[in-house]
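Scroll down for the structure; my scribbles are underneath it.
Omission of a single protein chain aside, the complex is shown with its protein chains in their original locations.
Going by the order they are written in, the chains are A and B; count residues from 1 in each one.
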Amino acid sequence: MLTSKKFNRFATIFLAILVCLTVFPILLIVMASITDENTLLREGYSLFPSKFSAGAYYYIIQQGAMIFRAYGVTIFTTLIGTVISLMLTTMLAYPMSRKSFKYSNALSFFVFFTMLFNGGIVPSYIIWTRLFHIKNTIFALILPNYLVSAVNVILVKNYYSNNVPDALIEAAQIDGAKEMQIFWKIMFPLAKPVVATIALFTGLSYWNDWTNGLYYIDDAKLYSVQLLLMKIMNNVDMLKSNISLGGAGEALAQVPGTSVRMAIAVIGVLPIMVIYPFIQKYLIKGVVVGAVKG
Amino acid sequence: MQTKVKEKKSTRQKTAPLFLIALPGIVYLLINNYLPMAGLFLAFKRYNFMKGIFSSDWCGFDNFKFLFTTKDAWIMTRNTILYNLAFIILGTAMSILIAILLCELGQKLRAKLFQSVLILPNMLSWVIVSFVVFAILNADSGFINNAILKPLGIEGVSWYTFTGAWPIILIITNLWKSAGYSSIVYMAGISGIDKSLYESAALDGATKLQQIKNITLPMLKPTVITMTIMSVGRMFYSDFGLFYQVPQNSGALFPVTQTIDTYVYRGLMENNNIGMSSAAGFYQSIIGFILVLAANAIVRKLDRDNAMF
Partner (left out) sequence: MKKTVVTLMAAGLLAGAIVAMPVYADDYDQVTFAYATMNNLPTEEGLSTVQEAVNEITREKIGVEVTLKPIGLADYTQSVTLSLQAGEKIDVLSSIYTFASDVSNGMLYDITDLIDEAAPETKELIGEDWLKTCMYEGSLYALPTYKPVASHGYFVCRQDILDELGIDVSTVKSAEDLTDIFAQVAEAHPEMTVLAPLSQGNLDEGSLWYGIDYLSDSREKAYGVLFDGDTTVKNLYESDYFMEQSKLVREWYEAGYIMKDAATTTSSVSELMTSGNYFGHFTENGLMPEDLAAILTSLEGGGNPITVIDLREPYISTSTINMVTWGIASNTKVPEAAMKFLNLTYTDPDVLNLIIFGLEGRDYVLDEDGCYGYPEGQDAATVPYTAALSNGIIGNAFIMHRSVGTSEEDNEALLEANKTATVSPALGFMFDSTDVSIQYTAVNNVASQYLPGLLCGSTDPETELPAFVDALNAAGLQDIIDAKQKQLDVWLAENK
């Protein structure tokens, strides 16, 4: 017989093991980023390297004097993008979930279809740059790709259909509430757990995005953190594979290799590691509040 | 006559406001997703810069041929499908397990800590992941050969040529990177379950396992079905980074690492043939589309409420 208490203990132990397995490679990355480049090559990756060096971080800061600005750009786009995305997503999902809505099925298909087919970067690029002129503006980091994701819409739609009884809406209608009011006053607040989830998903996709920047941003002032880091990394790769081109050999010898990549990973993820517990408090509250009490 | 008009009007009254609410999202999808689908034409064209997308010459299915006329067609299709199946099944099981256990710990500090750590790998790019895997597996200074096998007096394994190990390595790597992250969806699902169900079950003397089996899992079914149908749509796609960068492009491993995406990349690397790469994407999408329709039809038959459309 498995009692609650035992199960709780089992959960703790099992997850603790899983966490250790998960965290080990991440620790390797962190240690590698502060290991001396030569030591890394000579002795391999280790949790306890014999010689430390901050060279990789120094290199990145020197390369991107604008790294702090880039953090600003990333934080701004992540916040604005996520908020707009939450609006659009829940607004699109709510009618889909209403059984009385004639086009709910058609709309589901319309949304789902976008998950399957995409026309590639060229037409998207033409539309966003020639019709909407977003090139080299902050909008380029917000508008393309991430505002409405089919997965998120469907998650919210399912949440509504499974968790919100029709009676609730009917009651509101009888009280004379307009659809818009029903959505804002009742449906949006009700979606808290799932909104928290998709906020996290969307926020992370904005945080991690560098493709929008790569295509639509030339102006270094609008580089996001990930784009900046990606550019540094891509350049190292490109130099490596074109060693016979121009001054590539010379350029390459000036960059520390492996440890820089590791430092790049740390710089990209670190702020999330720091901020996450705070966000989690608010975001996952919705999720965990309703959760099973042991 | 009169009543009919009235009826019509009342449906419109019901429909129009709802439609308006959905409108911003619809417009966005039209601009961001549907307009660019014009690019799918490229799959049937021989692209020429002077002529542009619309005036380039049609070439029928020529761009598709390279996907089928190769001996590797079978291997890459088989690998793509099998890995996706493994990811769907194991990934779902693992995510649900993590979600259940995390919810079990409730609001405790360690639950937060565990969750933060478990979603971390998802934030690393595949390039970085490939470096980590290399750090663990490489023959000369890798962690396994150097720190585990050597002290035991076992001779190091050349992991990057050891075909048999890679299906497992790839599956573990993928689980490591994504299971914690996908568990969030299931945590949200669990939180939506009415707590009184558990309370009354507990009163009836149901054990934890029975509660999970009889309450949690059935209540998660809709989410599982939705997530699975969505994954089925990506059945012919593979994560390029996982299959190209993580095995370090090692030739010896091709029989177990070659997927449609890596084949296309390696094939077109040297000449950027826009038509042929569009054709590959089109092929992957259309098969995904068919599979989704089929999966949806099956779900519809068995369990109407959970069908997607």
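Annotations for the structure displayed:
As a convention for this text, a contact is a pair of C-beta atoms (placed from the backbone, for glycine too) under 8 Å apart; a residue touches a chain by one contact, two chains touch by 3 or more.
Only a predicted model underlies this, so the values are computations on that prediction, with no experimental measurement involved.
Among A:Ile127, A:Val156, A:Met187 or A:Leu229, only A:Ile127 touches the chain that is left out of the view. From the options B:Ala147, B:Ala202 or B:Leu268, the residue with contact to the chain not on display is B:Leu268.
Only one of A:Phe7, A:Phe113, A:Phe183 or A:Tyr276 touches the absent chain when the whole complex is considered: A:Phe113.
The set of chain B residues touching the chain not shown comprises 30, 34-38, 40, 47-54, 65-66, 69-72, 130-131, 134, 138-140, 158, 160-161, 247-252, 254, 258, 263-264, 266-274, 276.
Listed here are the chain A residues that touch the chain not shown: 37-38, 41-42, 62-63, 106, 110, 113, 121-123, 125-127, 129-131, 214-215, 219-221, 231, 234-254, 256-258.
Note that only the chains that are shown with their structure count from here on.
Mean C-alpha position of chain A lies 16 Å from that of chain B. Those residues of chain A that touch chain B in the complex are listed here as 1-4, 7-8, 11-12, 14-16, 18-19, 21-23, 25-26, 28-29, 32, 43-46, 87-89, 91-92, 94-96, 98, 100-103, 105-112, 114-120, 122-124, 127, 132, 143-145, 147-148, 150-151, 153-155, 158-159, 162-163, 178-180, 183, 193-194, 196-197, 200-201, 204, 207-208, 233, 258, 261-262, 264-265, 268-269, 272-273, 276-277, 280-281, 284, 286-294.
Interface residues of chain B facing chain A in the complex, by the touch rule stated above, are 11, 14-15, 17-22, 24-26, 28-29, 31-40, 42, 53, 98, 101-107, 110-125, 127-128, 131-132, 135-136, 138, 140-143, 146-147, 176, 180, 184-185, 187-188, 190-193, 195, 198, 207-209, 216, 222-223, 226, 230, 233-234, 274, 277-278, 281, 285, 288-289, 292, 308-309.
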